[in-house]
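Mind having a look at this structure? Questions to follow.
Missing here is one protein chain; the remaining ones are kept as they sit in the complex.
For subunit A:
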Amino acid sequence: MTDTEVGPVRAGAAHDGRPDGMVQLLDQHGVRHTHPDHEVDLEPEELLGLYRDMVLMRRFDSEAEALQRKGELGLWAGSRGQEAAQVGAGRALRRQDHVFPSYRDHGALLTRGVDPLHILSIFRGTDHGGWDPVAAGVHPYTLVIAAQMLPAVGYGMGVQRDGAVGTGDPERDTAVIACFGDGATSQGEAAEALNWAAVFNAPVVFFCQNNQWAISEPVSRQSPVPLHRRAEGAGMPGVLVDGNDVLAVLAVVRSALERARNGGGPTFVEAFTFRMGAHTTSDDPTRYRLAAEVDAWREKDPLDRFRTYLTAEGVLDEDFEAQLAHESEALAERLRAGVPALPEPDPVSMFDHAYAEPHPQVQAERDEFLAAWEQHDRDVHAGGVL
């Protein structure tokens, strides 16, 4: 990464609706471009791997939405439109890196090997997220906007103290990625996180998915300047990347992570993208968003352009597509069968993990709860009326 991104970037849009200064390697027609600072050179299998991730992520999303409609999930926060951003960022990570996600970063989690059923357990309400954060290298989802950003910086400072930055050993050097939305940049804690990371040169990549809307509020209600320019004030490079271009996201995030691992400090990456669906399944975007805006973004679909490119390059053929369709359907089937079968939590288990050390009050409440519960259960089984 060079420092060329630091410095004013003019607000406004270029002739093709693309903000000035946005890194793009694959335009919306699937045409490959080059960039002086950000490049990737991938083998065909790697390209197909990215494509596969994105297709599976989209299938995961549509199946989750369908499951919500069928009443199997209480809520769903969809990620359609953000496949390139999340897969590009996820595939830029190394095994030892750590992700601090928001609640919509399903694609990044899938690239980390997190079981999709673990993600859905949150939205079904059986669990707060079933994965092992240490083993997966993925922090639990964060519902409180921007609250994950300071812990991400602290984690990076821990990495520094462990001597896992700038050793030159690619298996050891570690970086952290904090994922958040455009709305999150308005929180005071977001400003604190950027400042701390810059002051302590923490190995953190701030990955902002600017999907243009924070529920009903457009990004112009969060910031009058392009979001990546927040970086300037904090004292770190800010890069604007086409969030619907998986190659550009991969290139930009990869080099930002590399810089962090090498001791170069934090970077702010703004992935310019769009949330195609509702904020969540409880939301009604027609109250605040014009269909024309959604249609315009449909033209920039991250999957379509990548498919066009890969096909034109002769990397993607019908065999692979057929195999992938098969795999997608298998994933959907696994979700359809797996979600209703997610184990119902044992009510007593809610008492199990609030404290590590014995806590007499909680113990007493647990005993009281068990006694009442067993009592009622017995009554029910005896046919008694409570």
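By definition in this document, contacts are C-beta pairs under 8 Å (C-beta built on N, C-alpha and C of every residue); 3 or more make two chains touch, one makes a residue touch a chain; residues count from 1.
Keep this in mind: contacts and distances are computed from a predicted model.
Hidden from the displayed complex is a chain whose UniProt protein name, among "Recombinase-like domain-containing protein", "Pyruvate dehydrogenase E1 component beta subunit", "Multisubunit sodium/proton antiporter MrpD subunit" or "Hydrogenase", is "Pyruvate dehydrogenase E1 component beta subunit". Interface note for the absent chain: among A:31, A:199 or A:215, the touching residue is A:215. The chain not shown here is touched by just one of A:36, A:168 or A:188, and that residue is A:188.
Even with one chain removed from view, subunit A keeps its contact list with that chain: residues 74-75, 103, 122-128, 143-145, 147, 183-184, 186-189, 214-217, 221-223, 282-284, 287-288, 344-345, 347, 349-351, 354, 359, 361-362, 365, 369, 372-373, 375-376, 386.
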